[in-house]
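All protein chains but one are shown at their positions in the complex.
First chain written, first letter: the chains are A, B and C, and each begins at residue 1.
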Amino acid sequence: MKRPVAVVGVGQTHHASRRSDVSIAGLVREAVDRALLDAGLEHKDIDAVIIGKAPDMLEGVAQPEQYLVGAVGAHMKPMLRVHTAGSVGASTAITAATHVASGLYNRVLTVAFEKQSEGNTMWALSPNLPFTAPLVAGAGGYFAPYCREYIARTKAPLHIGPLTMVYARENGARNEYAHLREPVTVEQVMETPMLWDPIRFGETCPASDGAAAMILACEELAKKGPRRPAWIKAAYTFAEAMWVPNRDQVSPKAGQICAGKVYEAAGITDPWKEIDTAELYVPFSWFQAMWLENLGFCAEGEGWKAIDRGDTRFGGRLPIDPSGGVLCTNPIGASGMLRLAEAALQVMGRAGSHQVEGAKTALGHAYGGGAQYFAMWVVSSEL
Amino acid sequence: MKCSAPPETPVKYVEAVVWLPYHYVAGDYRAVYLRALKDKKILGSRCDVTKKVFVPPVINSPESFAPCSELVQVSDQGRITTFCIVNIPVIGRNLELPYVAASVLLDGADIPIFALIQECRTEDVHMGMRVEAVWKPDGQRQGDHEDILYFRPSQSSSSGEWPRPI
Amino acid sequence: MRLGDMVIEPMTQRQVMEFPYKHSTGPIVGRFLAALKEQRQIWGQRVSGGAVIVPPQGYSEWDGSAGTEWVPVEDQGVVVAVAKVWQPVERLHPFPEPFAYVLVRLEGADTALLHVVKTDFDHVRIGSRVRAEWLPDGERRGSIWDIREFRLLPAA
Partner (left out) sequence: MPQLRNVAIVAFAQLPVVARDEHRTATEMLYLAVRQALEQCQARRDDIDYQIAGSTDYMDGRPFGFVTALESLGSWPPRQDLHLEMDGTFCAYYAWLRMQAGDCETALVVAHGKVSEGDPRRVTNLQMDPYYHAPLGIDAIASSALQASMYMARTGVGDHELARVAARNRAHGARNPDNQVRAVATAEELQSTPFVVEPLRQGYLAPVGETATCLILAVEGKAERMCDRPVWIHGVDHRSELQTLGARDLSRSAGARLASERALALAGLDRADQVDLAELAATNPAEEMVLCDALGLDPFASRPVLNPSGGPLCADPVMSTGLIRLGEAFRQLAGRAGERTVSGAEMALVHGQQGHCLQTNIVWICGTRRRWS
């Protein structure tokens, strides 16, 4: 990036299975208003708006950003709509960061949302299309075989998935915005029905309504306050094809490359030591172990051990998803932005009761498609 | 009628049935693949450069970016690369639960296909297991995905060299 | 064999994507619709700068600021745009026979409401004065269709 970019305001909605108290615009505005308030700004201070969400079939409105232009204060401003499957919230924020980095914009609002309760998530994500065999039952049906492959490769014991959920829920309980905030035990998770063996019901993310927003600004404006900003040290999006012979879906190459580029640009050589906390996109519990390896925090086969040791637990050596993560809150389109926003809150020192003490450098991460789309940024308390 | 304000209690929902007719195109690659199933043949396309075989056939290899011009036949047997045991139904399919959904790498192919595994206990399924297609009986196949009913543990050995030219 | 050497009969399939959505309305849209149903009254909302927008969104689409007070407007006004649909599309447009979409600036409002003119289709034009024709009590469900259509008023 040509010039420094900072997060100067963060806002999110309260997330729930049904936010039937608000319209689509009302939900989006709840996050946007909070981000503006957080940054001490008004709509007139914003130069452009970047909107993201997952498939339009979730709400049944085609290209809803066109309807939302007025709601997000984008009238007579540049507005773009991003869609990169599950990673979209993160790639949307990165798109906004490019705007500021280019020198052509000084303050950009970015917002991502999903209001899954308007329709039916399972149907919207995998409708029955012609010429293809309907075989995959939802995202879990797609990803469970790769969780199994991970377990087989690494000989990870079977309590790791449930344990990951236990930590996530502990964290969610501390996050006032999280959708699921009830603590659970390993035994309780183990007792939940097996949906897509090896993934149990208790190891899956919820379907949420929610939105997240951020204001990104150039150096000069970020330094004006009112808050201490989070500086974006590096941000990249990478994607890979599906039909590549011997493609590794347990540790996708796009994830490795994206992480490598982000670390390189941020001057990080040992992420385990130099990153204080990470918000990773973990829709099924086993993915935390998989991403720890894919993103270079742990050597191959070692990811689950970090979880087992408690290193990734709140208060551990490398707290993962201190917000509770996707396992506690999943408004699909917003989930990636929440990861990036939560990482920013950590280095701003403003994550409230889920603040990782002394966090100076954090990674925000999201993925989507058949583990094909990756978007990440590293934020720091220092310019 | 003059009122001082609109009613306090909102109308909670606007209901809308989205109704969109589509007229989908399979494309020649997929059409050839599906029609060949009627003859119990599974086709793939071979990359002009790397010679790797994609099943179902695709127009190009994303890896080499070269076209996959040549159609070849692959075996209806292969091995499970990975799988999961599913306990929730698939929309649009009537399957007895639980069932096994697996990635199966057919002999002669370089890309696995998704497949349903039956005729064995779910706990006996394992990675690397050899499986074979169970076809709809002759005369009932229509040239669509349902021509392969499912896969089952192999009961014969895969014969011949794969892939084969067609 | 190469695909390019073969003559392929196209394979196509018709399929309807159909799904019933329930869009939550929230407090502003929801109360506007409730007023149509219960009060036979059209409400606008004042926004920054003083304009009264109808129908209300809860915010000013011009600058994103929140709406302020509810303002009742008349159910009659002037047509500012007309589109006569001579070839209605089945299951998209509301009537099988020709009708018109109109933008109506209701008295007391600063923006125009989109609706239809059916009965007076032949005569409606820009500048026409029209009035809402309501569904009778008991038939209104809290929808923009609680107004059946707009009818021409005699010239003043």
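Note that a residue touches a chain if its C-beta (ideal position, glycine included) is under 8 Å from a C-beta of that chain, and two chains touch if they have at least 3 such contacts.
Because the structure is a prediction, the values reported are computed rather than measured.
Visitor: Give me the visible chains that the unshown chain touches, in label order.
Guide: Spelled out, the missing chain touches these shown chains: A, B, C.
Visitor: Which of C:A112, C:A132 or C:L152 touches the chain that is not shown?
Guide: Of the listed residues, the one touching the omitted chain is C:A112.
Visitor: Out of A:H75, A:R174, A:R228 or A:R350, which is the one that touches the chain we can't see?
Guide: Among A:H75, A:R174, A:R228 or A:R350, only A:H75 touches the chain that is not shown.
Visitor: Among A:V22, A:L125, A:L195 or A:V250, single out the residue that touches the unshown chain.
Guide: Once the missing chain is taken into account, the touching residue is A:L125.
Visitor: For chain B, which residues lie in contact with the unshown chain of the complex?
Guide: On the chain B side, contact with the omitted chain comes from 14, 16, 18-30, 58-60, 62-63, 65.
Visitor: Taking the full complex into account, what residues of chain A touch the chain not shown?
Guide: 1-2, 23-24, 54-57, 60-67, 69-70, 74-85, 91, 95, 98-99, 101-104, 124-127, 129, 236-244, 252-254, 257-258, 369-370, 372-374
Visitor: Taking the full complex into account, what residues of chain C touch the chain not shown?
Guide: Residues of chain C in touch with the missing chain: 8, 10, 12, 17, 21, 23, 25, 29, 33, 53-55, 57, 61-62, 80-87, 89, 92-94, 101, 103-105, 111-116, 126, 143-145.
The definition used in the following text is that only the chains that are shown with their structure count from here on.
Visitor: Express in whole angstrom the distance between the two chain centres, defined as the mean CA positions of chain A and chain B.
Guide: Chain centres of chain A and chain B, defined by C-alpha means, are spaced 30 Å apart.
Visitor: Could you grab the centroid distance between chain B and chain C? Build each centroid from C-alpha atoms only and quote it in angstrom.
Guide: Centres of chain B and chain C (C-alpha means) sit 44 Å apart.
Visitor: Centre to centre, by mean C-alpha position, how many angstrom separate chain A and chain C?
Guide: Chain centres of chain A and chain C, defined by C-alpha means, are spaced 37 Å apart.
Visitor: Listing for chain A: what residues touch at least two other chains?
Guide: Residues 20, 60, 123, 127, 129-131 of chain A touch two or more partner chains.
Visitor: Mark out which residues of chain C touch at least two other chains, giving numbers and ranges.
Guide: Each of 11, 13, 15, 17, 19, 21-27, 29 in chain C touches at least two other chains.
Visitor: Quick check: in the complex, which residue numbers of chain A touch chain B?
Guide: The touching residues are 20, 60, 122-123, 126-138, 140-141, 144-149, 152, 193-199, 241-246.
Visitor: Under the stated contact criterion, what part of chain B meets chain C in this complex?
Guide: 1-3, 5-32, 34-35, 45, 57, 69-71, 165-166
Visitor: Which of the residues in chain C end up touching chain A in this complex?
Guide: Residue positions touching the partner: 11, 13, 15, 17, 19, 21-29, 57-65.
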